[in-house]
Every structure is written in structure tokens, then in C-alpha cells.
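FYI, not all chains are in this one, though none of them got moved.
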């Protein structure tokens, strides 16, 4: 399939990258109902690891089955499906080639002692991604944790191997840890900083959270106020994050968090679109609804990104 | 030997896995008196490491000899025999090819200082498994321990090597550590979570403990109650664990714990069977009885799994 101009423009920002990585980015950008628009919706299903099976899947029991998620992502026409190794493997053959997949290569869990340094276990490798036919690896970093530097080094190394093997890298950049209070984790200055770090680490796709208008770091607060950076609306904050991702040279998608009302999911998407963001990564808000509702919501979201709603 | 339909169905769930791994899973599923039924009984003998020789073998002194266990597993018609390296080696030649074996590649011991983080020593490798003719490696993880993430990373790496070499992976998923109190270790929400983690790590066979109707994590408790998940009987709890193992796409066997009355062992087996579990892993309850009693008990257990009792 011939890439659209907008997709070619995005790909041109990945200067000197291997054709293999570009091909995989292209496949994601050209797949599904948003194919060719430069916008993306990704279905991530790592909540079974993070929160356990009941909290994740009991609200919609068919979701206990990995095939459910593959099928949902395919039928809804999303750009990609992201999950840990075991879940991807459970449908890797049945759905081979039907949807781009992202192998989540590290994972946290709610059973880990809370007093330990915040980090994740590396649970899969680049070669696993090749083996299960995934086009990208996904890796979470926690800027703000005392384990953060190790996470940065780990993904720097995996990214290098991945790119050499034609696999793209998605970084979930989630500020968390000893250096941050609860408000800081979603503050706009921290979110923009998280995007910058992921970009500097060489992420091809950056996943961050939507932010509040709180400013957490005193030194940063001074600059935001002195320079009059607009952070009054979610769209303005998305724009600040895009600027912090090499002035828009990197794809940034935003996550929605825990399940909430459909309307607020739509509002988020409009803000992402208006701020110049590339799209959503939307897990619990899709698979914890029953399938028909989820299909409707995802369809409406894609219309928002197309500018139709 | 031609695999039965039920075994073929089970194997088909391991999508894209290497033929070598499938062959080893098939050999275990087709071996012994439960061969072809999709049910399994495995004899594990790592208690000498975990509890010391006297506590393990003095009640039935012939069991000090590794050959005793090989012979018991063969004569009783079990599916497989699992043990640490030294014990497997001690009979590897005499019993070569007579029973599928699982090499336990990490081990804990009762001499380890209790204030250390809960973990196990890695005491064997995938190449050791190949060398002694084992068809699978066995690895214990402790979700809930501060060392848990390292254990996850270690088995993820060994599993990858094992699968590439045609060796299957059995994960003993035993919640334990700083994050859990005694009740939590056997709570149903934790047991189901343990099954999910093992499945996501890519286990081919998952070994967990039978659970109580206690709910340990407040967030999980809310969901179990809100969604009305049935956990009132052992069979219902087994079913919840099977659901948490990719809706039954993974083999799950349950362990019985310390020696107890024959009747309660039988009750456990009926609950496992009725909840859709794949079988039992039964150590002390077999080898701490004298051989004749053990043979009777194992025979009766297999009849229960065949639905005859």
C-alpha cells in the first residue's frame, strides 16, 4: 500500500533510521480506519500483569481470552495491538499478519512490595518480537524513580538491537518514584520532560499521559511563568508536549488511564487532536466495556481524529 | 504414539511454539495412565533442597535414594518426574527414556536467613536439561517478593533459550514475600493473579497452589464482589484460576502441600477436575507414604481424573 503524503512526511523525520524500522512505523500508520491520516489508536493490554486478571477482565469476561483483544483491534480497525509476551503468543499464529503488534518487553505488577524502588521486570527480548511477528517493542521508563537511570540504559540497549533488526521502539514514559509526589506525576512540566527524555533516548513512538496544569519543579515553574507558556487547556498542554518531542518530529500518543465516561474519553481525543498529538493508546476504556459499546466508542474516536466529530 | 484429539486441542493453544516444545508437551500429556486424557499427575522431588533430607525422606527411608522416585513415577504410570540437577543425574542413565523428566533449575532452602529477600538460587541451565534428557525446565517465581522482578526476568530469559532448544517451561508461581501476609499467600485473588503472571511470562505449564476464599488485595476484592465471581468452593476457585490462565489456553496443575489424609488429597483432585484444572503435582503426599500406599493413592487419583471416582 502506497504511503500517503502525511505519513511520508512523518517517516522523513526519522533521519537515518533503518528501512526496517521505517517499514514497521509505516505499517502501523497505514493500518486500519486511521490508516494514512498520521493519527493512531493503539490497543494496549498489559493490565493483567499490572493489576491482575480480575480487575482487568472480570467487568467483561470474554476479555480473559487473548483472542478477544486481537479480534477487537482488528474488527475496530485500530492501528496496532500491544501486549506482553504470553498474551501475544496466545494468538500469534491465528492472527498472524492481520494487525501490527507491539511486544511489551517490560512489566510491573501490583504484588510487588510498594517500598521497593519503582521499576519493571524485563520479560521479553527483541528476538521474541521478531519471533512472534511484532513490529515494535514497548518499554516503560519511570523518570523520577531511583531505578530510572537503569531503565534508561536498558531501553537504550534494547532500542539499539531492535533498530538494527528492523523493529521500532515505543517508550511509555511515566514519571513515578521517590522524586515525585502524586500531583507531580501528572504535572505538565513533568509530562513535557517525560516526552523529551523518551525522544532523547531514541523512541520512535512516545506514549505519555495527559497532564494537568500543575507545575511541579520550581525551576521549571519559573520558566513557564516567565515565558508565558500556555498550559490553560488540555489542547495547549498537548501542544507543549509535542514541542518537547523535538518540535513535533516524533510521534506522541496519549493514554487515558482508568475507565471513565465515554464523553470524557471523546473530550480527551479532541484535545489531543487540537494540540497536534498523534493519537490515543486506549486499553481499559475499550476492553472493559462490552464489545458492541467498545466498537462504537472506538469508531467515534477515530471519527474525532479524522476531524469528523 | 498418535496424540488424542483432546491432547491435539491442548497443543493447538500453544500458537507458533517450536515443534520441539510441542513434542515435549505431547510426550508428557501422552505418558502413563492419564496419557491422552489431557490430565496430568507430576511427581516433584525438590523437598531435599527446600526442607532438608530428614524432613523429606526419613518418614520413608528408601526415598533417600533418587532411584526410588524414578521407579515410583514409572511404576505408578505418572506423566512426569521433576527434580533438581543432582537427583535427576543420579538416575539419568538407568531410567533414560522411561519417563518424561522436568529439571528444576532453581531451588530454595530452609537454611537461608529468613530476613533476606525471598528468592531461589539458579542451580541448573537449559543445557543441563538437554544433557540429562529432560523435556522441560521448572522454575519457581515469588510474586510479592522484592526479588520477584529479577526472578521474572531470569525465567523470561531461560524460557526463551529453552523454547529455542525445544524444551518446555513449567513455572511454579508461588506468591510470597514482603508484600503478602500468610493469608494472602493462598488467597484466591492472589492465586489467580499468580496464574496470570506465569501465563504472561510464557509458561507452557503453570503450577499454582489450591487457594482459600480469602480476598487479599482491596482493589481486587472490590471487583470480585462487584462482579459476583463465584469463589465459594474449591472447584469454583480452580475455575477462576483456569480463566486467569488465558481462559484455559494454558495447562495448569495444582499442588497439594504438606502430607495430609488420603481423603483430603482425593477431595482436592475432584475439585481440580470439576473446576477444569489439568491435574496435580504431588510430592510429599506420595513419597512420604510407603510405596504400596503411595501406589494405591496415585492409582485412585488417576481414576478420579478419568472421572471414574
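Chains: A and B, in written order; residue numbering restarts at 1 for each.
Note that in this section a contact is a pair of C-beta atoms (placed from the backbone, for glycine too) under 8 Å apart; a residue touches a chain by one contact, two chains touch by 3 or more.
All of these numbers come straight from a predicted model, not from anything done at the bench.
A.B. asks: Please state: how many copies of the shared sequence does the complete assembly contain, given 2 in place?
C.D. replies: Copies in the complete complex: 5.
Here, only the chains that are shown with their structure count from here on.
A.B. asks: Between chain A and chain B, tell me the centre distance in angstrom, where each centre is the average of that chain's C-alpha atoms.
C.D. replies: The separation of the two C-alpha centroids amounts to 36 Å.
A.B. asks: Give every residue of chain B touching chain A within the complex, in rising order.
C.D. replies: Those in contact with chain A are residues 13-17, 143-146, 148-150, 152-153, 156-157, 160, 175, 177-180, 189-190, 192-193, 195-197, 199-203, 217, 219-220, 223-224, 227, 229, 240, 243-244, 246-247, 249.
A.B. asks: For the complex, which residues does chain A have touching chain B?
C.D. replies: Residues 48-49, 51-55, 58-59, 61, 64-66, 84-87, 89-94, 96, 107, 109-116, 119-125, 127-128, 131-132.
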